[in-house]
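A quick write-up on the structure given underneath.
All protein chains but one are shown at their positions in the complex.
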Amino acid sequence: MPSDQPTALERFINGILPENPIYRQLLGMCPVLAVTNGMKPAMTMAAATAFVLICANVMVSLIRGLLKPHLRILVFTLTIATFVTIADRLLAAYVYDMSKQLGPYVPLIIVNCIIISRCEICASKQGAGVAIADAFGMSLGFALALASIATVREILGSGTWLGLPVLPAGWPGWGIMVLPPGAFLTLGLLLGMAEWASQRRAAVKRQGGGTR
Amino acid sequence: MSAAPPRGGYLKQAWLVIVLSLVYGGGLAAVQTTLSGRIADNRRAETYDVIPELVPGGDKGKTEELLVQGADGKDVRLYQVFAADGSHRGWVLPAGGQGFADRIDLLVGLSADGATITGLYVLAQKETPGLGDYITGEDFRRRFAGRPAGEPLVVVKSDPRADNEIRALSGATISSESVAAIVNAALANLREAIGAGGDSPQGVQETAPRQQAH
Amino acid sequence: MGEPEAGGGEAPGRGHALAMDTLATLILIFVGAALINNFVLHYFVGICPFLGVSRRVDTAFGMGCAVTFVISIAALLNWTFTYFVLRPGAPLPAWVWAAAGGDPATQVDLSVLSYIIYIFVIASSVQLVEMYVRKFFPPLYRSFGVYLPLITTNCAILFACLEIMKHMQDPTKVWGLHEALALAVGGGIGFTLAISLMAGIREELDLCEVPRPLKGAGIALIVAGIMAMAFMGFTGVDKGVHAALSALLR
Partner (left out) sequence: MLITVALALAAGVLALLAIAMGYALGWANRRFYVEVDPKVEAVLAALPGANCGGCGFVGCSAYAEAVAKGDTAVNLCAPGGASCAQQLADIMGVALEESFPYRAVVHCSATRNERLQRTEYRGEQTCTSANLVAGVQGCIYGCLGIGDCAAACQYDAVHVVDGLSTIDYDKCIGCGACARACPRNIITMVPFKSERMLVVACSNQDAAADVRAVCMVGCIGCKACMRAAPDLITIEGALPSINYDNYDPTDETLQKVLEKCPRKRVLFVGRPTKAELAAVADEEMPEPVQADFKTTVDDTAWRG
């Protein structure tokens, strides 16, 4: 293993904010838009994605010595599809409501670029320990991003959070927030805010360096 | 790509893919066999749990699933509902179609003679939140109970005057009309099959016996 | 279908009516997939190319055509697999089960393999198509070949297959190939429409002063949100289409 690869801890921390899959890398946008009209489906989705990501990362990391370069993507895809099927069946067996609500978006985890890019970038090059840390970090980052969008949409759209009422009963739910346009608008504005914050931080840092 | 690939080399190179697909296929089948019972139960429970609500006096343990031939010549799924004492209480008929935004799936409860609608339940819908999605509400669904199954339901915007008139949800006329249209279509398709024959309706042949619910 | 029309179309034969009915269903499925429940703006699938390849109209249109083409091929192949192997009560597992002397009351259900087979078929067929086009239609390959590898991970393709699968679960209402293809082509055309419109808007957007933090993905998503609102206007169109069709066919 080349020594310039990041360590497990770095991988873990990177996944949460510095390389956040949604806000930084803009990967896996479909579920981010589709299942964030409520906290519950969003969290179920995050859990399913985390399960697949962790399992696939470990599996790929274990067989990384046997991979042929040109068949590597095919192997990743097969592995991911298998674990997605398992996740899908587990959801259907134990949380049927959510499984029904998430519908086709659970199988669509297969084509979620986050997972295949983690397999490619980390798991196919580093050991299982680092791969697990990486998968946990990325999953956490993904879950945080989903949660932030779902929080805005559910509170404004339905006046509830995780199904619990948080706004006064007279709140006229903004119907648009739970509909498709609300997803696009919320994500667009949140991305803008994240970008604004990081631009500001960079500007402050530059200024700080200048006065010193 | 730099040279023409040799014959058969592809299979040899792909051994890992083939081995993995064997392993994964076996693994998935094992998962399926372990969980399929639970999933099937979940799926069935979705329908069976609301049966007492749809057909008064119905017992979900006694309900039987049938396949009958509809007017369009295709098989239609139908549930024959019995009370705990074994007497025939009615029918539950799954129906579905396009709503305002997306597909709506319904369950329609019918009396034993097939003449009266006894209840309505919305299994799946994606109507506009805050307007159309009130079709899942108790208030709207109760508007269907007691209506005659023999004639098409008509959606009106004022208070219903005739027996077959349903008052629309305000602001969601199309969703209301969709529900009524789906119910009408399903009933029309099965009117012949259920008929007014009571316990042994004409035309009901069990095309495939189904397992009873536990 | 062969029945002659009596009385100048007053009483069309049952075969004729059935064919017309099928046609109406197909048109409704098509319109539904292309406009009302647009893949991108209603189901959020294919967002990555929608944001990534929508800077210029011609590339966006090329991408849309490539997706429509691949989606149709994938639907064709995967419908075949689903029909004969994967759906509950499919012939192949039933035949194997019977050959093994199993109890006819139970079935072997292979639907658990659906996802893995779909993605496998999509990936392989994309690669095959790429090779074929490159060999026999080099100009075509030059114009849209570059998009093909990107399409494997386009969720719109897999989504179309999953939608078709959903309609083949119930043995009483199994979709035929024509219905599957109507959905696939409709979805592909809807995708092309959405991505081309988006590219047109983004070309104009280049000349506008956008707040710096929103540049790039941010403003693109907001534009997509407004487009999604516009497409919501299509909800209910199928009622009109249906009414028009039934008036026309009666």
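When the chains are written out, they are named A, B and C in that same order, and each has its own residue count from 1.
Convention: a contact is a pair of C-beta atoms (placed from the backbone, for glycine too) under 8 Å apart; a residue touches a chain by one contact, two chains touch by 3 or more.
Quick caveat, the model's predicted, so the values are computed rather than measured.
Enquirer: Could you list, sorted by label, every displayed chain in contact with the chain left out?
Expert: Touched by the chain not displayed, across the whole complex: B, C.
Enquirer: Touching the absent chain in the whole complex: find that residue among C:V53, C:L113, C:A180 or C:V241.
Expert: Once the missing chain is taken into account, the touching residue is C:L113.
Enquirer: Applying the definition given at the start, please give the residues of chain B touching the unseen chain.
Expert: Per the touch rule, chain B residues meeting the hidden chain are 1-2, 4-5, 7-11, 14, 17-18, 21-26, 28-30, 32-33.
Enquirer: Can you list, in ascending order, the chain C residues touching the missing chain?
Expert: 85, 92-93, 96-97, 100, 102, 106, 108-110, 112-113, 116-117, 120-121, 124, 127-128, 131-132, 134-136, 207-209
Convention: only the chains that are shown with their structure count from here on.
Enquirer: Where each step is a move between two chains that touch, what is the least number of such steps from chain A to chain C?
Expert: Contact-graph shortest path, chain A to chain C, evaluates to 1.
Enquirer: Just curious, how far off is chain C from chain B if you go by their C-alpha centres, in Å?
Expert: Here chain B and chain C have centroids separated by 24 Å.
Enquirer: Rounded to the nearest whole Å, what is the centre-to-centre distance of chain A and chain B, using the mean of the C-alpha atoms as each centre?
Expert: Taking the mean C-alpha position of each chain, the two centres sit 34 Å apart.
Enquirer: By residue number and range, which residues of chain A touch two or more other chains?
Expert: Counting only residues that touch two or more other chains, chain A contributes 74, 78, 82, 85, 89, 179.
Enquirer: Which chain C residues touch at least two other chains?
Expert: In chain C, the residues touching two or more other chains are 112-113, 116.
Enquirer: For chain A, which residues count as touching chain C in their complex?
Expert: Spelled out, the residues of chain A in touch with chain C are 26, 29-30, 33-34, 73-74, 77-78, 81-82, 84-85, 88-89, 104, 107-108, 110-111, 113, 116, 176, 179-185, 187-189, 191-193, 195-196, 199.
Enquirer: In their shared complex, at which residues does chain C touch chain A?
Expert: Touching chain A: residues 41-48, 51, 112-116, 119-120, 123, 153-155, 158-159, 162-163, 166, 211-215, 217-222, 224-226, 228-229, 232 of chain C.
Enquirer: Where on chain C is chain B touching in the complex?
Expert: 28, 32, 36-37, 109-113, 116, 170-173, 235-236, 238-239
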